[in-house]
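Heads up, one of the protein chains got dropped from this complex, but the rest are sitting where they should.
Moving on to chain A:
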């Protein structure tokens, strides 16, 4: 097996959903899940998670810190459908109903290393002013049928969204066998220098 070379590559992602900036809202929690192509399969770790509810910090930053860990490993044969993390943030509205405060998605970084990503979040808008009012009143804001919609481009043209807030994510990415399968994702200079050595170091 090893002699024949690997037939899959592995992508290990850990990190955390660090914090968020939602200037207008408080007491939010966050859900994440991964969306990936057909050639991908999670091998370890959790694909989805739901965080604690956090309140704003009292300092000027007014940050909502979750520090919610992500730890998942994928295997794949094909970079097509590279995993994306889909975030959806929820929190109570004036009446105490949980409503969505933001959706966002970002690809897991391609290159190994530590990456910080700030994801702008958005929510679907009501189709009319009246709807807006009633949805506010009823505490049932428009939501995506499936949060994973935000990771795909198809069908988005029918929606209108409003941007609100940011979520900061930290990724630590480790890949295995990507280069052996012919996918070079690292920066050109470092990869060229450091690339061969781990290969040599690997036991055959």
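Criterion: a residue touches a chain if its C-beta (ideal position, glycine included) is under 8 Å from a C-beta of that chain, and two chains touch if they have at least 3 such contacts; residues count from 1.
Just so we're on the same page, contacts and distances are computed from a predicted model.
Missing chain, UniProt name from the options "NADH-ubiquinone oxidoreductase chain 2", "serine C-palmitoyltransferase", "Alpha-endosulfine" or "Coiled-coil and C2 domain-containing protein 2A isoform X2": "Coiled-coil and C2 domain-containing protein 2A isoform X2".
Among the residues A:10, A:63 or A:181, only A:181 touches the chain that is left out of the figure.
The residue touching the chain not shown here, chosen from A:115, A:148 or A:176, is A:148. When the omitted chain is restored, the residue from A:19, A:54 or A:76 that touches it is A:76. For chain A, the residues in touch with the chain missing from this view are 7-9, 38-41, 76-78, 80, 124, 126-128, 130-131, 134-135, 138, 140, 142-146, 148-149, 154-159, 181.
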